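Next up is a structure, given as C-alpha cells.
A protein chain is absent from this complex, but the other protein chains hold their places.
In order of appearance the chains are A, B and C, and numbering begins at 1 in each one.
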C-alpha cells in the first residue's frame, strides 16, 4: 500500500480496492456487475432506435436510460473520489469515455436527438479486458497488440500504397465508365468503388457495365488477390515471431559461457557444467 | 476384451464389434452403409423443401423419410442394446443427435411442419471422421482442432474486440446515414451492415449513399483489411507451431533416459551425462 | 537417344525433337507458336459468343475456327506419328484434351450448338508451363503443388466440415427466414446462400430481411472469419515448411561430431576442427 493511500479513510480505501482492483472478490463482483450494466445500457440505446420497439417500450427505455445514467454518474463520482490522482483519471482514455457516456442523457434535456451519442458507452465495454486479466486473456490480447504494433510501420506504408492505388484505379474507371454508367459519375465515387472492390467487399451498388470496364475491373480484382495477401503476411509474420519464439534461459553457462539453454535445462548442453538456477 | 464384454451373449458382442468398431471388415461396411443412408436421408429432407420436387415426388419422399426413420430407430435401439454403458451413450453428443434425428418424423404425425427439423441428421455426418480414422485423416483434423483450441483465447479476445468495433462503426453510420438512407434506419441494422462490411461479405442489401457515408465506409473497409489479417495470423501461427515443431534428437540420454535434446547438444541438459553422438 | 528412336526416319526423329522437346531453338519456337495459336483460338471462341461481335465478324470467326481446327488436327496427327508410344499419349491427360479440342468443330457440322465446347481448348494452355520449365517457373509451381498436395488430407477434412456446416446453417436460415423471404424458399437455396456467405463472396441476390435472420447471419459471418483462416493457415504452413527450410550441411564434424553446420562453413563452429568438404 502506498504512503498516500495509508492516510485515506477506511471507506475510501475500501472503495479504491473495490473499484480499481480486480483481485479481491468484491472487486470482481463490482467489475462483473458494471459490465452487465454497460452491456444492458448499450442494448437499450440500440433497441431504442428501432421504430417498432420504441413505440411499444418507449417509456421503459426512457426509464432504463435515466436509471443507468444515474448509476454511471454515481460510479464516475466515486472513481474521482477514491482515485489517487483524480486529474490523471479524468483526462485518461477511460476517464473521458466514462464522462462522455453520461453527458448525452443530460444534454438531451436541452437538445433533442443527442441520445444516439450514448452509444459511446460501447467503448466502456473495453473494460471487459480488465476481468480477463485473471484468465490469461490479457497476455493473449497482448500478443495480438504487440504484433499489430510491430507491424505498424509496414501497415502504414501499405495503407499509403493502397490509397494511391485506389485513386489511380478509381480515376481510370471514371474515364472508362463515366459516360455510360451512373455509378461512376465522379472520381470520389469511383475511388469508393475501387476500395469496395480491392477489399473484396463488393456491395454491387456500383459495378462496371461496359466490356472494357469489366475487363479492367477483373484485372483490379486479380491484382487485389496478391495485395490482400500482404497485410495478412505482415501480421502473420509478427504473430509467429511474437508467439513462436521458444523461451530460452537468459543465463549463460558459468564454465563455457554458452547461451541459449532451454528453460528446463540443469546442465550446459555444450560442456556438461551445472547451470546456476 | 473387457471383463464386462466377456459376460455378454455372442450376438451382443458381435453387434458391439460391428457398430462401435471400424477395424473389422463388417464394422467398416456398416459404417459406410450408415453414412450413405444418412447422406441420402439428408438429401431427401433438403429436396423435399423445394416446391417443384415435392409436388412431383412427394409420395416417394414421404416413403423414404419413413424408411430411413425406421432404419435409424432400429440402429438407435441396437446401439443402446450393445453399448457398455447405455446412459453414457444416450446423453453423449452423438447419442442426442441420433435421438433428435428420428424424433421429428414421429412428432410430425401430431404436429405439422416439424419435418425440417430432421436436418439435424446432418450432424450425424460427422461420423464420417470415424472412418477416416483409418487413413490418417483424423490426425490431420487433429492438427486443425489443436490449432483452433490453442488459438481459442486469442480468438475470444479478438471476437469481443470485433463486436465492440462493429457496434461503434454501426452507430456511427446510423448517425451519418440514418436520415437519408432507409437501410440504416436503426442501430441494430447498422451494426448488421458493419458486420457484413468488416467480414468483406458485402451483400449490398444495405450500402451507404451519402458522400460522407461512403468516405467513412471506405475507411472501415481499409481498416477491415488489417483486421482480417489477425485471425488468419493467429490460426496460421498455431498450425505452423503444431506442424513445424523444432527438430529434436531422437536419441535419449544414456544415463537418465531424458529425451528432447537439441540437435546440437553434446551433454544431457538434465543430468550432465555426455550424449552418444 | 533411345534404341527405338534410332530406328526412326530422320524426319520422324526431327519432328519428335521439335514437338516434344523444348530445349532446342526449333522446339521452343514450335511451343511458342502453338501457345499463341491456342490463345488466339480460345479468344475467338469466347468473342463468338458475344452477340454484337458475332453479327459483325461472324464469317471471320468461322474461318478462323476452321483454320485453327485444321492446324490442331494436323498437330494431333503429327504427335501420334512421332511419339514413342502412341497409345500412351492418346489416353494421357493432354492427349484427350488435344482430341476434345478439335472434335466439337467437326461435330458442329452435324449438330448445332456444340461450338462452345471448344472452350476445352483452354486446358491446352496448361502447356504454357512446359516453356516456363526453362525459367525456373516449374520449380516454383512445384512448391505450390507440393504444398497443396501435402495439405490435401487437411483440406479434405476441412471441406467435409464446411459442407456439414453450410447444411446446418442453411437449414437453420430456412426455418427462420423461409416464411417471410422469397430467397430462402427451400433448403438447397438456403445452403447456397450459406456457401455464398461463409466464403465471404456475398452476392446479395439472397439476404436475410428479418431481425433474427440478420442476427444469425451476423454470427455466421463472424464465425466464417475464424473458419476462413483455417485453409490459409494450412497452405501457408506447408509452403513455409517446403520453401523455408534453411539448407544445412548433412556432414558432421570429424572431431566433435557436431552437426548443423551452414553450407558455407569450413571449420566446425563448436570445436574449430576443419570440416571435410
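Operating definition for what follows: contacts are C-beta pairs under 8 Å (C-beta built on N, C-alpha and C of every residue); 3 or more make two chains touch, one makes a residue touch a chain.
Everything numeric here is computed off the predicted structure, so don't read it as measured data.
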Interface partners of the hidden chain - shown chains only, full complex considered: A, B, C
Contact with the hidden chain (one of C:34, C:226 or C:240): C:240
Absent-chain contact - pick from C:37, C:73, C:103 or C:155: C:155
Residue numbers in subunit C that touch the chain omitted from display: 42, 45-47, 49-51, 116-117, 119, 122-123, 125-126, 128-129, 132, 135-137, 140-141, 143-144, 147-148, 155, 159, 162-163, 188-189, 191-192, 195-196, 199-205, 228, 231-232, 234-240, 243-244, 246, 261-262, 264-274
Positions on subunit A contacted by the hidden chain, ascending: 153-154, 156-158, 160-161, 164, 167-168, 171, 174-175, 178, 185-189, 191, 197, 200-204, 207, 211, 214-215, 217-218, 221-222, 224-226, 228-230, 232-234, 236-237, 240-241, 256-260, 270
Sites on subunit B contacted by the missing partner chain, in the whole complex: 50, 200-204, 211, 232, 236, 264
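The rule is short, and it goes like this: only the chains that are shown with their structure count from here on.
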Chain contact graph, described as a line, ring, star, complete graph or other shape: complete
Over-half contact-pair match to A-B, picked out of the listed pairs B-C or A-C: B-C
Interface sides of subunit B and subunit C: same vs different residues, half threshold: different
Intercentroid distance (Cα basis), subunit C paired with subunit B, Å: 29
Centre-of-Cα separation between subunit C and subunit A, whole angstrom: 40
Where subunit B touches two or more other chains at once, by residue number: 188-189, 191, 200-204, 228, 232, 234, 236-237, 240, 264, 266
